[in-house]
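Here's the structure we're looking at; comments come further down.
The complex appears here minus one protein chain, its other protein chains still in place.
In order of appearance the chains are A and B, and numbering begins at 1 in each one.
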Amino acid sequence: MKRSIPLAIVIILGFLFVGYVFIPHKISSDFYEWYMEWIKAMSPFGVILGIMSIIMTHTARIQHKVPNWQYSIVTLIAMIFTAYAGFAWGTQEGTPFMWLFKNVQMPMGATMFSLLAFYIASASYKAFRARSAEATVLLLAAIIVMLGQVPVGVSLFGEGINDITHWILNVPNLASKRGIALGVGLGMVATSLRILLGIERTYLGGGE
Amino acid sequence: MFEIVSNWVAAFLTLCIFSFLYKDNPFYRFAEYLFVGVTAGYTIPLTWNMSFIPYVYRPLFLQHKFILLIPAFIGILYIFTFNRKLNWLSRYPIAFGMGMVGMGVPLSMHASVLVQMRGAMIPIESINSLLVFIGTITILLYFYFSKAHTGTYGKVVKIGIWYMMIGFGASFGYTVMARISLLIGRIQFLVSDVLHIIK
Partner (left out) sequence: MNIFERLQMLDRRWIFLVVAIAIIVPLIIPFNSKTYTTEPTEKLYRLIDSYAPAPDEKAIEKDRALLLVFTHDASTMSELFPMEVAILRHCFARNIKVFTLTFLPSAAPIMDYAINTVKEEFPEVKSGEHYVNFGYKIGALMLPIILGMGEDISEAVDIDAEGRKISSLPIMKNIKNYNEMNLIMDFSGSSAGGAWIVYARSKFGANVGAGVTAVMAADEYPYLQTGQLTGMLAGLKGAAEYEKLVDVFATNPDPAKREFSRELLKDTKYDDAITNPNIKTKFKQARIGMNAQSVAHIMIIVFILIGNIGYFITKYKQKQQG
């Protein structure tokens, strides 16, 4: 009962949605509107899960005085203050909330991603080895594409590098990505079908 | 003046994150934990204003659509995820959300499979279209793992592997460009908006 009812909900709703895609009748769009209204009413509560998880993790770290527990205080204060700023002064342009977003979250988020540039350079130097013929082909294709993307590549090797890059992207790369896309698409259809038919149940989690 | 201070705060936090490249240090840790806190705090008022008020509060209390008490109650069941005895209750909102997978079956079949298949079935009028055709078929054969990749089949599949290596090489080239672009963005911010070295 603890697993069978949610499973039944997924299967019934799943088949109703398949019907929705193929049946252009008004009853189909009414079902879709009903579902959207209900899912919109349910969705805000999912955020509670994330917030609870953060609070529980960091308060446990503070209670048990794990190494660097002091930083957890920073997280909790930042979370509470940002949320308070949003409620007290609004979320429009010019408020403390937007200031925190533009000058704290945005720069730090962008910088976290930009660290990858350093790691990719380090990996290029230390890890990318032409150990086999296939790896050599991979590296050669990468070098040609990298040169073809930048003006200096054309200055050094002439406009032919553009044509070779264009050919690599439109012929072998296209075939490769299409084959992979077909494989991934079929895999997605298979997984969706497994969920629809109740064979795949990992989303229900462990336990009884 | 306020904009200058704001830019310097952003620059300080940017440099705190970059300091990790030298080694892990308190400045980086502080910035990392601050980022987690601000990101989490950011979602709360937004969810309240953009999701809870228009789709739960207004329909229930202003428009009196009391039927929506049912999905609101099902949504609240999410919080039982953390309770060992009652976490089976959290399966209900998850199950309701998963129902949309039924729509994914025909639509992803169409967009990811059928249209791509149609795109692959082009007349082989040039050497390039022949190469694309061979590549697509050999890669699909590669992903068929129910047959051992030995003998003639193995040789055919090897062609697919060569194609994939070129494809991955192209992706790597583009990935390098993407990552460098992100770094360029941050450096441009530091150099122009903060230090005003370039205008």
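Methods note: contacts are C-beta pairs under 8 Å (C-beta built on N, C-alpha and C of every residue); 3 or more make two chains touch, one makes a residue touch a chain.
As the structure is a prediction and not an experimental result, all values here were calculated from the model.
Visitor: Can you work out which residue in B:L86, B:I124 or B:I184 touches the chain that's missing from view?
Guide: Looking across B:L86, B:I124 or B:I184, the contact with the absent chain belongs to B:I184.
Visitor: Going by the contact rule already stated, which one of A:V18, A:M146 or A:V189 would touch the omitted chain in the full complex?
Guide: Among A:V18, A:M146 or A:V189, only A:M146 touches the chain that is not shown.
Visitor: With the full complex in mind, choose from A:A88, A:A130 or A:L197 the residue touching the hidden chain.
Guide: Residue touching the absent chain, from the options given: A:A130.
Visitor: Even though one chain is hidden, which residues of subunit B still touch it in the full complex?
Guide: 21-22, 46, 50-51, 54-55, 107, 110-111, 115-116, 118-119, 167, 170-171, 173-188, 191-192, 197-199
Visitor: For subunit A, which residues reach the chain that was dropped from this view?
Guide: 36, 39-40, 43, 93, 98, 101-102, 105-107, 109-110, 112-114, 117-118, 120-122, 124-126, 128-130, 139, 142-143, 146-147, 149-155, 159, 162, 166, 169-170, 173-174, 177-178, 181
The rule we apply is simple: only the chains that are shown with their structure count from here on.
Visitor: Please work out the Cα centroid separation of subunit A and subunit B, and write it as a whole number of Å.
Guide: 2
Visitor: Going by the contact rule at the top, pick out the subunit A residues touching subunit B in the complex.
Guide: Contact set of subunit A toward subunit B: 2-3, 5-7, 9-10, 12-18, 20-22, 35, 37-54, 56, 68, 71-72, 74-83, 85-87, 91, 97, 99-118, 120, 124, 134-135, 137-146, 149, 167-186, 188-189, 192-193, 195-196, 203-205, 207-208.
Visitor: Okay, in this complex, where on subunit B does subunit A touch?
Guide: Residues in contact with subunit A: 6-7, 9-11, 13-14, 17-18, 20-21, 29-49, 51-52, 55-56, 59, 68, 70-72, 74-76, 78-79, 81-82, 87-88, 90-109, 111-113, 116-117, 119-120, 128, 131-136, 138-140, 142-143, 160-177, 179-180, 182-183, 185-186, 189.
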